[in-house]
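Pasting a structure below so you can have a look.
The complex appears here minus one protein chain, its other protein chains still in place.
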Amino acid sequence: MLQEIIAFAILGFAVAFLIKKFFFKPKKKKDCGDGNCGCS
Amino acid sequence: MSVQNINVALIGNPNTGKTSVFNQLTGLNQQVGNYPGITVEKKIGFCKLPHGIKANILDLPGTYSLNASSMDESVVIELLLNKNDKLYPDVAVVVTDVENLKRNLLIYTQIKDLEIPTILVINMADRMETKGITLDIPLLEEKLKTKIALISSRKGTGIEDLKNLIVSYKTIQHEPCLNTFDIDPEYFSSLQNLFPNQLLYKLWLVITQDVNFSNLDRNEIRNAFTKSHSELKRLQQKETIKRYQFINDVLKDGLKIDASMAKDIRAKLDRVLTHKVWGYVIFLGILFLIFQSIFSWSTIPMDFIDGTFASLSSWAAEELPSGILTDLLSQGIIPGIGGVIIFIPQIAFLFLFISILEESGYMSRVVFLMDKIMRRFGLSGKSVVPLISGTACAIPAIMATRNIENWKERLITILVTPFTTCSARLPVYAIIISLVIPSKRVLGILNLQGLTLMFLYVLGFATAILSAYILNKVLKLDTKTYFVVEMPNYKLPLFKNVGINVVEKTKAFIVGAGKIILAISVILWFLASYGPGKDFNEAEAIVKERTAGKQLTEIQVENEIASQKLENSYIGLMGRAIEPAISPLGYDWKIGIALISSFAAREVFVGTLATIYSVGDSDNEATIKSKMQAEVSPSTGKKIFNFATGISLLLFYAFAMQCASTLAITKKETNSWKWPAMQLVFMSGLAYFVALISYQLLK
Partner (left out) sequence: MQNTIHTLKKGEKAIIKDFDIEVIPLKLLEMGCLPGSEVELLQIAPFGDPLYLDINGSHVAIRIETARQIEVVLIKNNLQ
C-alpha cells in the first residue's frame, strides 16, 4: 500500500516537473538591451 | 566577536587570469547559478580572509568596459549601479595582466569613477622578465589612487598580499580617475544641476546604457535631457579617448618595456597556426586526435557504468520488498539514471580538450581561421566551438553560443547545432550498425561498420552547415554585424581552471538533461506497466486460456503473459496506434514505442527496447542485441531488424529532433516558443521523409 502511494507520488512529480519546464514563462525583470538577447 | 561578512566583486577583461584568481581565493567553495531571468552564469565563492573577516567573492563575467555590448557585460553594470542589491560590492578587485595593462586599465578607471573602493591586481607577474617589463608600483599606486597587488596566479604568488589588501579596503582612496565633467563641461554641468544628489558618472551610464537604475527611472533622466543617439555616441568616444589619455600618462612612467629582452613566441606560433594551409591541417589533425581519444578512452568507463547500473537494477529487484515501487525503481528509475550517467565520460573528455584549447589561446586562432568560411553559411567563426561541442551534447553547446555578438549568427548556430552527431545518438547507431551492417573490411583496411559510423558523423555536420545556409537565406533579421575577437597570448593551460571548467560543463549536461530524462523514464515505465481494459488486467487468464492445449514451460508462459500485458499497456496501445504511420518506414509497433520515448532523449531508444523486451520477459539481463536479432514480424515471418529498416532508422535518428532537453534549452536561450517549435517540426519532418524514402528504396 505504501509502495503504491510513493510510486504514484513520484509519477505526479515527474509530470508536474515536465509541465513546468515546458509551459512555464520565464520571468524577465529587465529590458534586454540592444537586441543582443534576441527579443526582436 | 566581530565576524564581518563583506562582498567582493572580481572584475576584469577576459584572458587576464581573473578566473584563476577566483579559484585561488575560493578553492572549491564555489557555486554557479544563473542571474534571475537571463542565461548569464553567476559565480559566487567564499573565502576566509585574515582578521576573521569572511568574504563573498563574486566572479563577474569578463568585460572590457562598463558600456555593455552583450548580456554578460550588462550584468556587471546592473550590479554596480544598484546599491541595494545584496551582492553590491564593498570592494571591487579589478584584475589586469602585465602584458595588456593599457587596455585592461580602461575598465579600472570606470569602476574607480563609481566611487567604489577598488583594488588593482596586476597578474602574470611571472611574465615580466621574459617580456622585458618593469613596473614602478609605488608610482602606479599614487597615480591610480589605489593599492596594487602584483601576483602570479600561475605560480601562486601574491595572493596573500591581495587578501590583506581586501581586508583593509576602507583605507583606499575614493577619488575618481576621470572627472566626468571634462568630457563635455556644458552638458554635464546642466545634468548635475538637475540631479545634484546623484554621482555624475552614474547618471551618464544610465543615460547611455539600457539598464535599470533603482533609484531613478531611466526615462525620467532621459526625458529631462534629450540628446540624439549620435551625439551620445560622440560623447562616449570622447570619454574613451580621455580615459586612454589618462592611462597613457600613467603608464608612461609606470611601465617600462625593454624590447631587446622580449622573446616573441606568439608571432612564431601565429605564423604557423594561422597559415593558409598548415593552419587548417593542424586544426583537422587536432580534431581527429580528439575524437580518436574520446572513443578509445571512454569505452572502459562506459562499460563499467553500464555494468554497475545493470547490477544495481537486479539487486534492487531481488533485495527490496516486492511491490510497484520496487519495480519502478529497478526498471524505470535506476536504468533512467544510468542512461544519463553513462554519457559523462564522453562529455567530460570532449570538454577537457575544448577547455585546454581555449585556455591555451589556440581557440581564438581557430575562430580566426574559420570565420570567413562560416560566414558563407550564415554562421560566425565563433560558431566553431558550439558545433564541435555538439558532438558531445547539444545542451552545453547551445549555451556556448552566448559569446556570439551577432544575433542572427547566434540564432542560426543554436538552431543547427542539434544536427551534429551527439553522444546520445551513438548507442542507437552502434546497435543498429552491429545488427544490419556486415563486419567486413573494404579495401583491405577500412572496416565497413566504422565507415558507416563516420559517414553518419559527416552527415550530421553537413546537414548542420546546409541548414545554416538555408536559414541564412530565409530568415529576415536585420542585425548589424560587428566582430571583434581578442587574440590572447599563448599560455600553458592551468590544470585547475580546466578541471573546474569541465566539471561545470558536465554538470550543466547532467542537471539540464538529466532531470528531464529521468522524469520521462518514470512516466514511460508507468505507461508500460499499466493498461486500460481487460486485455491488460486479465492478461494471465487470457494467456492461460490461449495456451491451454500447448506444451509450454513455466517460463514460456510467463513470457507470454508479459507480452500480452505489454501489448495492451498504455504505451503498447500508443505504439499500435502509430504503426500505420511508421510501417512505410519499416518499423513495427515495438519500434514505434521506442521512437515515441526517444522524443524524450535519443539514447532512451535502446533502454526502451530493453524495457520492452525485459518487461515482456522476466529475465533482466538478457542481451538486447540477441533479442532484437531474433525478433520476427508476426505477419511476414521475416526479420524486423533487416537492412532497409536499419538504414531507415539510422537516418531517422540522424535528422529527428528527439531531445526534449535540447528544446528546453533552445527555448531558454532564444526566449521564445517559436524557435524550438520550428526545430521540432522541421527536423522531425525531414527525418520522416528521408527515412520513408530510404526504406522504400532499399526494401
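Lettered A and B in written order, each chain numbered from 1.
Convention: a residue touches a chain if its C-beta (ideal position, glycine included) is under 8 Å from a C-beta of that chain, and two chains touch if they have at least 3 such contacts.
Because the structure is predicted, anything quoted here is derived from the model rather than measured.
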{"item": "Where the missing chain makes contact, among the chains that are shown", "value": "B"}
{"item": "Of B:N164, B:T274 or B:S672, the residue in touch with the unshown chain", "value": "B:T274"}
{"item": "Residue among B:L106, B:I282, B:M628 or B:L649 touching the omitted chain", "value": "B:L106"}
{"item": "Residue of B:F483, B:Y570 or B:W673 in touch with the missing chain, whole complex considered", "value": "B:F483"}
{"item": "Sole residue of B:N84, B:N193 or B:S230 that reaches the chain not shown, by the stated touch rule", "value": "B:S230"}
{"item": "Hidden partner chain, residues of subunit B it touches", "value": "64-65, 67, 69, 100, 102-103, 106, 230, 233-234, 236-237, 240-241, 244, 266-267, 270-271, 274, 276, 279-280, 364, 367-369, 371-373, 375, 381, 481-489"}
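Going forward, only the chains that are shown with their structure count from here on.
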{"item": "Distance between chain centroids, defined by C-alpha means - subunit A, subunit B (Å)", "value": "19"}
{"item": "Complex contact set, residues of subunit B against subunit A", "value": "36-38, 68-71, 74, 78, 209-212, 321, 323-326, 328, 333, 405, 407, 410-411, 477, 479, 515-516, 518-520, 522-523, 526, 660, 663-664, 667-672"}
{"item": "Residue ranges of subunit A in contact with subunit B within the complex", "value": "2-4, 6-7, 10-11, 13-15, 17-18, 21-22, 26-40"}
